[in-house]
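Step one of this worksheet: look at the structure below.
The excerpt is restricted to a subset of chains, each kept in its original location.
A, B and C are the chain letters, set down in written order, and residue numbers restart from 1 in every chain.
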Amino acid sequence: MLYAVKMHVAIPHDLDPAERDATIAREKAYSQDLQRGGEWRHIWRCAGQYSNISIFDVESNERLHEILWGLPLFAYMTVEVTPLATHPSDIHA
Amino acid sequence: MLYAVKMHVAIPHDLDPAERDATIAREKAYSQDLQRGGEWRHIWRCAGQYSNISIFDVESNERLHEILWGLPLFAYMTVEVTPLATHPSDIHA
Amino acid sequence: MLYAVKMHVAIPHDLDPAERDATIAREKAYSQDLQRGGEWRHIWRCAGQYSNISIFDVESNERLHEILWGLPLFAYMTVEVTPLATHPSDIHA
């Protein structure tokens, strides 16, 4: 089941730089694990923004929430979730 | 070069039903041609909305505009364009 | 799988009254069938609004879209979909 998720990141300016870097590193590892597992299908950077647009392929709303809630940067994110369905014009459908 | 495009469709209620159906049929053919050509990479329906989220892979802003401007339903659409770049966490990058 | 859906209805003022009434009657029958089938779990009127807040329990985003797209009043609605997950404080979870 597919979802489009837009994440915007706003790290507080006074966050300890070491903690900041460690959190970003954990975020990358966390994302790449899920990409390798097939649940995080696409991740694109929005040009000029500290934001990404991602496509998730998970079994349920429950699992989507578990993944997003677990993001190391979650506390600093604004997240927008759009559940997706097959489009009637999709040639792969 | 990738772009995320969100299209929301609002067909006027008093549009002639035959014209409406013909326009929707032309929209489908137009989209499928571009999907087969590789420029319209993904199209998903937003669940519960007369909207889609699409990913385009085109050579320029110019070409993206040409495609979107030519949509048979363009006059009835609200369109939001987000130029995309590679995300540093993308395992395929 | 649960979803909260807010629907706001704006029927055009110049719609033929007979068509208007017939569409509203079909909407009611359509909703009640899905309530009896267990997929449309709750429907509440927002006080003072031509709007409702509903809870759907369906197997997928796909099925949710199919139901909402088929609403007789869909063309006149603004729809907002929120996918739901279990809350850690829920005593029934």
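Please note the rule applied: a residue touches a chain if its C-beta (ideal position, glycine included) is under 8 Å from a C-beta of that chain, and two chains touch if they have at least 3 such contacts.
Treat the numbers as computed from the prediction; the structure is a model and nothing was measured.
Enquirer: In total, how many copies belong to the whole complex of which 3 are placed?
Expert: My count of identical chains over the entire file-defined complex is 10.
One rule holds for everything that comes next: only the chains that are shown with their structure count from here on.
Enquirer: Using mean C-alpha positions as chain centres, tell me how far chain A is from chain B in Å, no decimals.
Expert: So the centre of chain A lies 23 Å away from the centre of chain B.
Enquirer: Pull out every residue in chain B that's touching 2 or more other chains.
Expert: Residues 45, 47-48.
Enquirer: Using the touch definition from the top, list the residues of chain C that touch chain A in their complex.
Expert: Those residues of chain C that touch chain A are 1-3, 60-62, 64-66, 81, 83-86.
Enquirer: So in the complex, the part of chain C that touches chain B is made up of which residues?
Expert: 5, 12, 14-15, 61-62, 64-65, 68-69, 75-76, 79, 81
Enquirer: Within their complex, state which residues of chain B touch chain A.
Expert: The contact residues of chain B facing chain A are 2, 4, 27-28, 31-32, 35-36, 42-48, 52-53, 55, 82-91.
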